[in-house]
Each structure stands twice: as structure tokens, then as C-alpha cells.
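One protein chain omitted, others in place.
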Amino acid sequence: MSEYILQTKGLSKIFGGLVALDKIDMEIEKGRISAIIGPNGAGKTTLFNLIAGVYSATSGEILFQGMRVNSMPAHRRASIGVARTFQHALLFGNMTVLENVMTGQHPRSQYGFLEAAFRLPKSYREERKISLEAIKYLNLVGLGMDKDKEALSLPLGRQKLLAIARALATEPKLLLLDEPGAGLTTLEKRALSDLIRRIIDMGITVLLVEHDMPLVMGLAEKIIVLDSGQKIAEGDANQIQKDERVIAVYLGEEVEG
Amino acid sequence: MSVDQFLQYLISGITQGSIYALVALGFTIIYAVTRVINFAQGEFVMLGGMLSFLLISSFGIPLIPSLILAVLFTAIIGAIIYLLAIRTAKKASVVSLIIITIGVSIFIRGFTREFLGVDSVRPPFFTGDESLTIFGALIRPQALWIIGTTIVVTIILHLFLSRTMMGNALKASAISTRAAAMVGIDSRVMALTAFVIAAVIGSIGGAVMAPLVLTSYNVGVMLGLKGFVSASIGGFKSPIISVIGGITIGVIESLAVGINWGPFTSSYKDAIAIVALLIILLIRSGRLALEERAD
Amino acid sequence: MFGFVKNKWIYFLVGALLAVMVLIPFDWFMGKYNTLLIFIGLNTMVTVGLCLLMGYTGQVSLGQAAYYGIGAYISAILSKTYGVNPWLAMLIAAIVTGAFAYGIGYLIFRLKGNYLAMATLGLGLIIWILFRQLSEITGGPDGMGGIPYLSIGGFGFYTTFKRYYLVWFFCLALLLISQNIVRSRTGRALRAIHGSEDAAESIGINVAQFKVKIFALSAVFASIAGSLFVHHLRFVSPQPFGFLASVKLVVMAVIGGLASIWGAIFGAATTNILSDELLLGFGELDTIVYGLILMLVMIFMPQGLFVKLKEIIVQWRSKTTQKV
Partner (left out) sequence: MRKWVSLLVVLIMLSTTVSLAACSNTSETEESTYKVGAILSVTGAYSNLGVPEKQTLEMLTEEINAEGGINGRQLEMIIYDNESNAEKAATLATRLIERDEVLAILGPTTTGDSMAIIDTVTSGEIPLISMAAGISIITPIEERYWVFKTPQTEKEAVSEIYLYMQENGIKDIAIITDTSGFGAGGRAYLLSEKDSYGINILDDQTFSSGDTSMQSQLTHIKGTDAEAVIVWATDKESSIVASDMKALEMTIPLFASHGIANMAFINNAGEAANGVIFPAGKLLIADQVPATDQQQKILVDYKNDFESKYGTGTISTFGGHAYDALGMLTIALEKMDGDMTLVDARAKLRDEIEKINNFVGTGGVFTMSPQDHLGMLPGSLAMFEIVDGEWTLAP
């Protein structure tokens, strides 16, 4: 088994002639926090979607724990340990906070239509386990008090925490966080950093896409910079901050923006 | 199948398809602007036919004024439907909106039956009923009127949508209500316009086809269904594709009768048209999925 | 099923309710309504399947009456033409309908929203056309009669009185099953799909498969209702399974509140009582009034009559408890 939890080799994605990602090679080490940054349209979210299985790659390969997962559908990847959040929390609006997290336990439980329909003992057993686990994750992100509220009645910051709890409930090995800091207050961001560190302590690898530079620099041990679908730099915070191409890209963006 | 026969099937199919197309146009324009599938579209067609019969045969009003009055009246009904039923239902889901329009159609149907009876009626032909010969195939003058009306309505609608301010506003509203609102287009006015246009097209269609295909209080059900299927083939996207969809369905049905072998017989012609729709939907679903992802 | 309820007297309430339901078919109570109540029960079964599909999973079906019809016809043909035991026929019908829906679902559930609505509508129409055209086996548009009654051992369900219990036994069983499913892992997965398919997929839910499975389940519900339908009327014809019937089923589901299992009874009852009882008083004007009611309910209570009533009661209760 490889020491990398995730590797991509020559990963490309072309949308109708438009190259969104161009031969990306990257390695994500187990048990650490990595981040992908880059200006708008750099292909960060596309890369995320390829890893999570929303899109299938045009060419190249994705290895998860050394296993090729290119053609594996998204839900299968979730069950082998790839979890993710979305830019917009994408909570289940027709459920309570607790139910959202319980739903996250889906790949870690088994009972199906028949057991559910007739309330067989297996369903009781699993259901008890599911709700205990869910409460554990809610407490971890600090939403224990809100468990019976409607998910969408929470303020945005807490919705994002709930989305993380839901992803954690799938008991992942690799957690992909898509702009977890967007729309949060400074205080909330600090709490988020703490949470991410605690997640690492649980032995889960975290890979995030983030716009917020201070957040990324403070957290990530490895940073990968994308621009126009290409990887232009890779390294720790210090190395990245000094990299000329990165500076050029970001300066350009600031001038434009 | 001889060449003459083939032409005859084709012409019958095109006539039939034009009828479906006129119904499909109404579905399309309302759907494009409001995302509502208006199941009362068939009733516009019915009203056009029944009212023109009433005015011509019972009140003895000449053809042209009768048609104008019938269309005007149906347009008002279209506006009322939007203002009273669709616009009031603000938070309604797609399914609720479908049911509302079904409620509207049941209401209109019941009303017409109450006042105009259950009998099928036939308004007089516009220009007689002596068949004309085209390349060895026979066609009735009223069928030419129907085909002609379909062409003219489609062209006018196309020009209206592409060449006028109002048309552009409608198209903008169809693409994104929010974006349209930002440039000062009131989506509610656009929706109202769409309903009125749909009612006008439906009733013109109804009035033109009635001499050929007869009309009664309940013709809207079947025509509505066929028009809906035709519009589905075009994905409710553009008027021209809907017209092509309608004519495709008409021709498929007609040729199925002509083949008269295996499942391709008159007994299954409706089913064949629907199977064609399903196949097109499934093929397009693959392509739609690709488009979505490219966004 | 009532494990979640804390109020003790809910048991009393349910007991009373069940007692009422048991007593209904007696002549001195509401025996005259047995036929109406049987149809309400049958419609409830189809509607609750539709609620699972539409309300919980968010997938539209405008052709549900066709699966009701498939169950009805398979039961009728097997038990009458081939002399198969009606119970066995009913089981075969349910399995065949479920398998058929599973296969079909595999194809059409790639479609979404309005496109799915069109596809289900189209399929429903095709199946309906087959009922009419395959007259050698279905009896054509005039239908087929002489279908045997259901019986257990020597006990036959020969009267509406007995069939009331039969139908409502199945109806309550299906409602309970639905209730259990909704409140389970499976139910959460279904609701997750309704909430966001991308998010559902991201936490390991096989969205495509769940859609197809729940569609098959709803078809099985419809099939069971269809089998009971033919063994009740002892007659089957294509009429009750066409497009308008499908629409009526959707209306029942919506009036009951799509995401509400028990609302299905309410939706079916309201619609049936409306068209078979109340509107009869309007004579010729009945369709006008029906259309009007349909519009008004949907315009002012798009979430359904049942859900609206529930809200009102909840509000009223919270007001009264505040006073105390």
C-alpha cells in the first residue's frame, strides 16, 4: 500500500473541447491537511468533482489508497472512504439536523427495504447505532443542541458545520472540503480551523479547496496551486508564498478583480 | 406501398401533424416563459372551434368577424386563467401547477358542456370541400388552410420572438427570470403575454381545424395529449422544433397505418408515436446530461 | 410503530380509531358506504405508493394508474382464464408488476423533472393502449367479467361487508409498511434524494438504484390494489386505468400532502367522497364544481389540504397550551 492516500496521474478533463484540467499529477499524504488553491476558473472544483466521482475523467487516473477508482460511481467512492462537502452546503431541507447526519451513516449501515418495512430486529439494532453515531458527530461540530431543528433553519455558518458532520458520518478516510470558509465570520473561521485539526486527529486526511489565503496558509501542510487547468506550484506555505508564478497569477487576479 | 399512396400518407400525416403542431406551439410558449405545462391548452383549441361554430352557425355572423371574436374571447380567457389561477398560486410546485391547469381544463369543459351541449358540430368550410390533386395525392382545401395557418403562425411567432422588443423580452424571461428582471423585464407581464399568445394560437388552430375534424366540448382532451406529446419531442424548447415534433408525430402515425405490418398498424399508431417520443427523450437525456456538466 | 409517541392517550385514540374502522361496515352504522369505502381503500394503496415516489423521493409519475391496471389484469387473466388460485395470481401480479417497473425504471429514471413526467405519462398511455388492443387476452375495451372472488379455505369474500375488511387489512398493512420505510435508513435515503441528488450521492447513496427501487415498490402497491379491485368488482376494463385516472391519483396524493403517509387516506377519501357523494348534489354542474375545487385547493393550499389542516391544528394547540 502506498503512503499516499490519493494520487492522480496525468488527470485531464475536457468539456466539449474546453480543457478544464490538463494532466494533473498530485499526491496527497495520509493523515495531513492539503489544500488546492487557484484563481476562479482554475479547475479546482472540477478536480474535486473528479476525485469524488461526479465527473468521469477524460484521461489519466485517480488512485485511492493505491486502487484505481476512475470508473467508480460517486456513491461507491463514498462507501470506500471518500467524503465531501459542497460550496453551498446542500443540506437536505426536508429533514432535521439529526436526520441529516443520520443519513450520512448510510454507507456504514446495511438494512434495506425489507428490514425497514417489517421493522425486523436488524433495523432496530442498526437504527440505534446510527443515531448514537450521528449525535457523536453533531457534538463534534458543536451542533448537539440543535439536533431537532429543521436543517435549513440554521444560520449559514452552522449549516456548513452540519454539512461537515454529515460528511464525517460516512466515516471517511479522505474528506474533501469545498470552500468551507466561504461566507463565515472571522470567529467562525477560527472555530473551523480547530475543527479541521480535530478531524485530522481522528486519522482522517483532509483536502480542501479554499479562497481564503490566511485560512489555507495557517492550516495546510501542503498546497497545490492550479491555474487554467494546470498545476503551477506545489509545496508548503512558505514555498508557495515565494513562488513567482503563484505571485504572478494572484497579482493578475487582484489587478483584474 | 405505391408512390401515390406514399404521397397520400405523407399529406394526410402532414395535415394531421399541423393540427398537433398548432396545439404544441401553445404548450411550448407557455412552458418556455413560465415553466408551466398548461394542460388547459387543449381547451383553448376547443374554445376556438366551438365559439366560431356558435358565432357562424347560431348567430349568423360572417366567417372573418366570427373568427376574430372567437380568438379575442379565448385570449381573454387565457389572460384570466393566468391572472386568477396561475399567478395567485405563488409557491406552487410543478405538480401543483399541473393540477391547477387540469382543474382549469375540467372547469372550462364543464362550462362549455353546460352551455353548448355535448354534440359534435362542424362549422362551414372556409372555401368549399372539393378535393385538390397534388402530385397524384388528394387534399382537402381545409387541410391546406390548416397547413397554411401552421406555417404562417410559426413564421409570425418566430419573427415576433426574434425581431421585436417584446419578443426579445419574452426570450430573455424564458432563459432566466432573474436575469430578465435585472434588465427591467417584469416576468409576470411576460407570463401573461405567453398565456395570451398561447390562447390566441390555440383558438386560431381550433377554428381552422374544426370544419375538417369537427369539434365538441371534449375534443381538448385528446388534442391536448397529442399536442403535449409533440411539444415533448421538441423538449418544449423552440416553436419551430415543436412544429417539427408535431408534424413528425402526424407523419409517423400516418405511415404506421400505411405499413400495416406487425405492430405498425392503425391499432397501435398512438403507441408508436409515444414510443418514438420515449426514444427521443432517452437519447436526449444523455445529451442533456453532458450539457449540464459543461456548465 | 408508535414507539416515538410520548403521549399515553395516543394509544387510546388509535384504539378508538380502529374500533370505529372495525364497526363501520355494519348495517346499523355505515354499512351503506361499504362500496365507497372499499374504493377509498384501494385508491389509498395506490396513492401511498405515489406519495413514497413523489413526496419522499421527489420523482413524478403521471402514469401510475397503468400499474394499478397491470395488477388488475394479471390477476383477472390468471384467475379467470387459467384458473390459477386468486391469491397466487395476486402474488404473481405483484412480482411481475414490480419486476416490470424495475426494468422500465432503469430506463426512464435517467430523466428528470418534466421529462420524467412526460416519459411516465407516455408509458402509462402505451400500457393502456395494450389493455384495449390485446383483446384476445384482456377482453378489449368492454373488459372481462366472471372473475372469481378471493377466499381463505372455505371462507369466501362474497359480500362487500367482508371485502371491506379484506381491503382495509391490506390498506393499513401497506400504510404501516410505508410508515416504517419512511422512518428508516431507506426512507432517509429517499428523502435525501429529494433534497439534493448530488449530496445524496456524495454520502454513498446509490441514487439511481433507490429511484428505481421505490418506483418498483410503488408499482407493487398499485398492483396489489389492482388485484383486490378485480376480485371486488369481478370485472375489469381499461377505463379505470387511463391518463385521467393517473391524474386523479396524483390529485389524491397532492390533496393528502405528498410527503405524508397518512395523508394518502385523506386524499383518497376527499377525492372519492367529493366525486361520488357531494358533487352528485350539483347534478349537471358537478364537473364545473369539481374543476373549481381542484383549482382552489391547489392555489391556496399547494402543500395539500391534509398538511394545511395539520398546520392549523398545531397552531391552535400551541395557542391553547400557551394560555395554560
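The first chain written gets the first letter, and so on, giving A, B and C; residue counts start at 1 in each chain.
Just so we're on the same page, contacts are C-beta pairs under 8 Å (C-beta built on N, C-alpha and C of every residue); 3 or more make two chains touch, one makes a residue touch a chain.
Only a predicted model underlies this, so the values are computations on that prediction, with no experimental measurement involved.
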Chains shown that the absent chain touches, full complex: B, C
Identified contact with the non-displayed chain, of C:L36, C:L91, C:A208 or C:L296: C:L36
Options C:G71, C:P240 or C:P302, residue touching the unrepresented chain: C:P240
Chain not shown, touching residues in chain B: 1-2, 5, 8-9, 12-13, 15-16, 19, 113, 117-122, 129, 131, 138-140, 209, 212-214, 216, 218-219, 221-223, 253-255, 257-258, 260, 265-267, 269-270
On chain C, residues whose C-beta touches the chain left out of the figure: 2, 4-5, 7, 10, 13-14, 16-17, 20-21, 30-36, 39, 132-133, 135, 140-143, 145-146, 158-160, 233-235, 237, 239-240, 260-263, 265-266, 269-270, 273, 275-277, 280, 284, 286-287, 306, 309-310, 313-314, 317
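Keep this in mind: only the chains that are shown with their structure count from here on.
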Centroid comparison with chain C (C-alpha atoms), farthest chain: A
Geometric centre: closest chain by C-alpha means: C
Chain centre separation (chain B, chain C; CA means) in Å: 32
Rounded Å distance, chain A centre to chain C centre (Cα mean): 41
Contacts with 2+ other chains: residues of chain B: none
Chain C-touching residues of chain A, taken from the complex the two chains share: 52-54, 73-76, 78-79, 83-84, 86, 90-95, 99, 102-107, 109, 111-113, 115-119, 123, 126-127, 130, 166-167, 169-170
Chain B-touching residues of chain C, taken from the complex the two chains share: 54, 60, 62, 107-108, 110-111, 113-115, 117-119, 121-123, 125-126, 129-130, 133, 243-244, 247, 250-251, 254, 258, 284-288, 290-295, 298-300, 302
Contact set on chain B toward chain C in their complex: 31, 35, 37, 85, 88-89, 91-100, 102-111, 113-114, 221, 225, 228-229, 232, 235-236, 267-268, 270-271, 274-275, 277-278, 281-282, 284-286, 288-289
